[in-house]
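This is the structure I have questions about; it appears just below.
Of the protein chains in this complex, one is absent; all others appear in place.
Labels for the chains are A and B, by order of writing; each one numbers its residues from 1.
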Amino acid sequence: MEYVAPSTLEEAYRALDADDARCLAGGQSLVAMMNLGIVSPSRLVSLRRISALRGITAERDGSLRIGAMTSHAELAALDAPVAGAALLAQAARVVAYPAVRAFGTLGGSVAHADPAADYPVALVAADAVIEVGSAAGNRRIPATDFFRALFETALGRSEIVTAIIVPAGPAASRAAYEKLSLVAGDFAILSVAAIVERTARVAVGCCGPRPILATGLALNDTALREAARKIADASDPPSDHRASAAYRRKILPELVCRAVRAAQQ
Amino acid sequence: MTSKLPMTLNVNGEPHDLIAATTATLLDVLRSSLELTGTKRGCNHGVCGACTVLLDGKLARSCLTLAVDVGERPVTTVEGISGNEAFSPVQQALIDAGAIQCGFCTPGFVIALSELFAREPHAGREQIRAALSGNLCRCSGYVKIIEAAESLAGAAP
Partner (left out) sequence: MTIGLNPPRLEAGDKATGRARYVDDIELPGMLYAALVTSPHAHARIIGCRVDAARAMPGVKAIVTGDDLKGPRSGGIIKDESMVARGRVRYVGEIVAAVAAVDRETASRAAEAIEVAYEPLPAALSIDQALAAGAPILHEDYASYVKTVPGGGHDNTAFDSSVEEGDVERALRECDVIVESTWETQAQHHLYLETNGCVADVDAAGRITLHATCQSVHHIQQRVAEELGEPTARVRVLATRVGGGFGGKHASNIHSIAAWLARAARRPVKLVLSRTQDFEIQRSRHPARIWIKTGARRDGTIVARDVRVILDGGAYADESPAVLAFALLMSRGPYRIPNARARGQVVYTNKLRAGSFRGFGNPQASFAGESQIDELAAKLGMDPVEIRLKNAMRPNDTAFGGEAVRSCVLTECLTRVRDAQGQAPPLKPRSGRKRGVGYAVMSHVSGLMGTAASVSLLSDGSVALATGCVDIGQGSDTILVQICADALKLPIERVSYAPQDTDSSPYNWKTAGSRSTYMTGRAVAVATTEVREKMLEHAGEMMECGVADLELRPGGAIGIKGVPKTVSFKEIAMRSLYRAGGPIAAHHGFVFDGPGFDPKRAAINRLAFANLGVYTFGAHCVEVDVDEATGAVEVRRAWCAHDAGRAINPVSCEGQIQGGFVQGIGYALTEAMQWNDEGWLTTVTLADYKVPGILDTPPEIHAIVLEDPDPSHPVGAKGIGEPSLVGAAPAIANAIHNATGARARTLPMTPERVLDALDAR
């Protein structure tokens, strides 16, 4: 396996333009897969030295631009000025374990797109945009379009996630992330990200290949639970070794309500 | 056939020149090339924490770190924790509390506790449990590990 460690994005794009070349971000997912023999890249392009991928900056329109190589720990420590970023920070706090959070990155996790991971659902709820770069230039893809299927994203060959942009959203919005897992640090059995202002915008994870998005949910208890039940009925969750589809449908309404209530606190 | 690259790793304060496969993890290199076998391989896929080291002062799973990607960032293993002393305060506390049974998880816990107490000398129970949430122990049930940590926190000036 070839290893290259470019210092600029341009060098990285060129290095990625090869069969079976992959990016190495934090390595917390990729190296595990390599160790298990699940992937064997022919070339690894380390993003560690590319300063353009780091940093968290406020943009002029109030949105937050989070560099792809921001670690979960940095994100978790963010004193977020906007609800969407606060939601990401909450999700970051429950990713895996301390050592994984120290080196795992937002960009790496987003590109990996494990449907049981914490970011996809938070990003969809936050109406975030994934900024993707290539030799041909940058493009921005809404999170709702970015996550396609199991471990499948809208990333093209030789493209790199460069940043995540979280919009400011209404000033009075609050956010909460609710996760049910078998043990702490595990992938979710079901997760819900909620942003609440006068209505709730809710994304549900682990109920299909992509997060389920529901917007404009009324906040009163009965209406919320009814809407959540409709989301459950329409969902197509998997049955896997963690839980059955029937179970996920059963608890979905409760977790949606909990996420919304937590956001309101 | 995977290619090999020369690299210099800064481990426990000393530079080490070595040649390793590009696919070699830091764990592989520590244990084989550097013969620092204190860091353990429990699962090799980043869950058990037995391979925990400090990388650039932060907790890292050495089984998920490619050796070739470490660069100049300093690495600390359990062998480097006590400096010139026989035992560091963390190690002594674990020994005294009876928190060590089979010992395979112990180096990982030593690193995790060392990192915690370096930034939070008076860490409370919940901080201790959060800091150790990535280290599995199958023997002790964690109770005496927490007791060891709390005694350290209580004894800190």
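Simple rule for what comes next: a residue touches a chain if its C-beta (ideal position, glycine included) is under 8 Å from a C-beta of that chain, and two chains touch if they have at least 3 such contacts.
A quick note: this is a predicted structure, and the numbers were derived from the prediction, not measured.
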Exercise for review: Please pick, from B:11, B:29 or B:136, the residue that touches the omitted chain in the full complex.
Suggested key: B:136
Exercise for review: Extract the touching residues of chain B with respect to the undisplayed chain.
Suggested key: 1-2, 31, 35-45, 47-48, 50, 77-79, 81-82, 86-87, 91, 94-107, 110, 125, 129-130, 132-146
Study note, to complete from the structure: Hidden partner sits against chain A at residues 36, 180, 182-187, 189, 241, 243-244, 247, 250-251, 254-255
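In the analysis below, only the chains that are shown with their structure count from here on.
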**Study point:** chain A residues within the chain B interface of the complex
**Key:** 1-3, 5, 24, 27-28, 31-32, 34-36, 44, 46, 48, 73, 96-100, 102-103, 184-185
Review point. What does chain B use to touch chain A in their complex?
Key: 2-3, 5, 21-23, 25, 44-46, 49, 52, 55, 58-61, 63-66, 68-69, 71, 112, 130-131, 133-134
